[in-house]
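Starting off with a structure, shown below.
Only a single protein chain was left out; the remaining protein chains are all shown in position.
The letters A and B name the chains in turn, as written, and every chain counts its residues from 1.
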Amino acid sequence: MAVLRTLLYLFIYPGLLFLFIYGTFCEWFDRKVYARFQNRMGPTQTGKFGILQPVADFIKLLAKEDVVPDAVDKSLFSALPAVGLAVVSVAALLLPVWNFDLNVPGPTSFSGDLIVLLYLLTLPTLIFFLAGWSSTNLFSTVGAARVITMLFAYEVPLFLAVLSPAILAGSWRLAEIAAFYQHRPLLLLPNLIGFFVAIIAVQAKLERTPFDIPHAETEIVGGTLTEYSGKKLALFRLMLDIELVVSSGLLAAVFLGGFPGGAILGFINFVIKTLFIILILSLLKAMTSRIRIDQVVAFSWKYLAPLALVQLLIVIILKGVLT
Amino acid sequence: MKFQIPIGPQHPALKEPLGLKMTIEGEVIRDADIRLGYNHRGIEKVAEQKNWIQNIYLMERICGICSHSHATCYVQGAEKLMGIMPPARALYIRYMVSELERVHSHLLWLGVAGHEAGFDSFFMYVWRDREIVMDLLELISGNRVHYAINTIGGVRRDLDESQKTKILEGIKTLQKRSEYYLYIGVNEPSFVARLAGVGYLSKEQAMKLCATGPTAKASGIDRDVRKEDPYAVYDELEFDIAVADTCDVLGRTVVRIKEILQSYTMIEQMVKKLPVGDITVKAPRRPKPGEVVARYEAPRGENIHYIKSNGSDRPERLKVRAPTLANYAATIEMLKSGFIADIPLIFAAIDPCICCAERSVVLVDASSGAEKTVPMSELRRLGIERHKNSPIKRNLAWLY
Partner (left out) sequence: MKIGVMMPELLRALFKKPATVDYPFVRLAPPPDFRGSPFLKPELCIACLACERDCPAEAIEILSTNEAEKRFMMTIHIDRCIHCAQCVDSCPTDAMAMDMIFEIADVTRLRMKKQWEYVRATVKIKPPPAKPPASPAPA
């Protein structure tokens, strides 16, 4: 019986099927909002309002021929998409939306799970680097070098910004942080600077404009994913969608006060808050143009990291004042 | 450690095939080499086999964006050879379409520059407003590209009052939007960070390497065929030449937007001062023997057509020097000591119309890879030998 329940959790909810459906829904929302910002329509005909368009893209990619070049490192090349999907799915299990009751904690809510989530979100970057490196293509190598260079730029501001509300709440456990801010919502306001820093750093992690240099289409063809096609590319794109869900869930849990209200209401809360974060990310994507890799590093160390440090300072002073 | 990276012939940054071989060290470019001829269509040879009227349509199809420039330059040359002058109304209509084409071409370039830099919202907005110009051109000439409004001796279609009103309304909307794009292009920090200081070409270099058009105007050279050699109506209109002195891609952007703002005032003057009269003059079938050089300010620079006639109803030699060909040498200079990330922008900043500038210079043996530089006399001899100077075989060469 317990085995059946575990399998249900792993494959249906909150496992792979739910993540597939919700990830493609978030991609649809992102594409539609991005299109409306640009005064055009976005997907319209596949399903009502084009809601099935990302699913159609996924199925189409599964049906295409999977070309593996001769010179690549075959085992690494083929294993990476599946490993990437596994990593982000595990990261999604740590979100506090299904562990809504602190008195009956599930197996995926434990002290320190915020750090584990951040670690699991760093792995996709390494996977992209390995994907580009094992492709042994000139464009992929340049793309892989850019992915790792960006990691040096945005990782520190992201960690500092996400850890500040955790320090204020006094815990490393996502469910406890969410519960703290649900009891005292006014304390969300001092974290505003951290919120903006985290939004920009998450945009860099997800490789969206202005930070989509690693897969800049007009410069290096496809970047790290140049040689991937067919099923492997489908799994990589699904991994990017679920990474979007996980990142926006993380930001909503830490900066917007979690998902109160139990099973049903908490789930609706989850949907609304993650869609709000995706709206802000889409606005940032539509508003800016791509910048060069050296400008990314300069920008994040000159502006983002000091702002995150200022946020940390505010939180420490506030914590001293409050206790 | 240097290695060679090829951009093209197939690459998302290029609209047409072109071979660029870059030697790079890290992320910095040390050397560049351009290879032409992937899209060579033999238009100059085909032009020797079609009569003077059919050649107008052939010249249009050298390029899609600057189609009217090639057709007008050719017609200017042919009219000089035949010794006829079109009536004033025809000239006003012809050059009004020229200025509308300049607007459409520069708006297209602006969108493409935004897309190459990653600024997709800008690209979408600019192309949405370009639809206004395309609809106006369709209203005047019957087609959105390849307007075919020229004929030897004048134009083929007339303008009536409702069309004139629509042109003035469209220009007014576009003027407001273009000023907004100038504001965005110069003030959006991430966009300016991509464009400023990129692709530097000093004034002396630009003059030495014969750059032309907005590429040279952004380096402070204020030469424009419309002011130096005013043909037809340009000495009756008031306009300025747009120049900038920053010598980089941002300067070229600003020059192009200012040029379209000037074009709007020119179009308004031309619509308001449109004279009455005929729209065409009867042209003879055969001009007298002679040769002529026709110049025209295309959106990309100075377009030169050389036409030689021997008194028959076909030209003897027609040579096209498109402006992009003149800008290639300046591009190589600009690419050296730039970053890889800047290659698409530097290349796009000269507004490359690769199809206009096709030359077949180097023949490469497919099996052995040996290269041979071919002079024009050799190409001509090979072509004549292949067809043995035969006339067009009508209805025999078609398979369907």
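Following the convention adopted for this analysis, contacts are C-beta pairs under 8 Å (C-beta built on N, C-alpha and C of every residue); 3 or more make two chains touch, one makes a residue touch a chain.
Treat the numbers as computed from the prediction; the structure is a model and nothing was measured.
Trainee: Sort through B:5, B:184 or B:379 and give me the one touching the missing partner chain.
Mentor: The missing chain is touched by B:184.
Trainee: Just to verify: which one of B:109, B:125, B:264 or B:339 makes contact with the chain not shown?
Mentor: From the options B:109, B:125, B:264 or B:339, the contact with the absent chain belongs to B:125.
Trainee: Tell me which of B:42, B:64, B:83 or B:277 is the one touching the absent chain.
Mentor: Among B:42, B:64, B:83 or B:277, only B:277 touches the chain that is not shown.
Trainee: Out of B:15, B:35, B:80 or B:157, which residue would touch the omitted chain in the full complex?
Mentor: Final answer for the missing-chain contact: B:157.
Trainee: Of the residues B:57, B:200, B:239 or B:306, I need the one that contacts the missing chain.
Mentor: B:57
Trainee: To test your reading of the contact rule: which positions on chain A touch the chain that is missing from view?
Mentor: Contact residues on chain A toward the absent chain are 33, 35-41, 44, 283, 286-288.
Trainee: Spell out, residue by residue, where the missing chain touches chain B.
Mentor: Counting over the whole complex, chain B touches the hidden chain at residues 50-51, 53-55, 57-58, 61, 85-89, 91, 121-122, 125, 128, 131, 135, 138-139, 141-143, 146, 148, 151, 156-157, 180, 183-184, 187-189, 232-233, 236, 275-278, 394-395, 398, 400.
Basically, only the chains that are shown with their structure count from here on.
Trainee: So, what's the distance in Å between the C-alpha centres of chain B and chain A?
Mentor: 45
Trainee: Hey, which residues of chain A end up touching chain B in the complex?
Mentor: On the chain A side, the touching residues are 37-40, 138, 142, 209-210, 212-213, 216-221, 286-295.
Trainee: With touch defined as at the start, can you tell me which chain B residues reach chain A in the complex?
Mentor: By the definition above, chain B touches chain A via 3, 5, 11-13, 27, 114-122, 124-125, 128, 188, 190-191, 193-194, 339-344.
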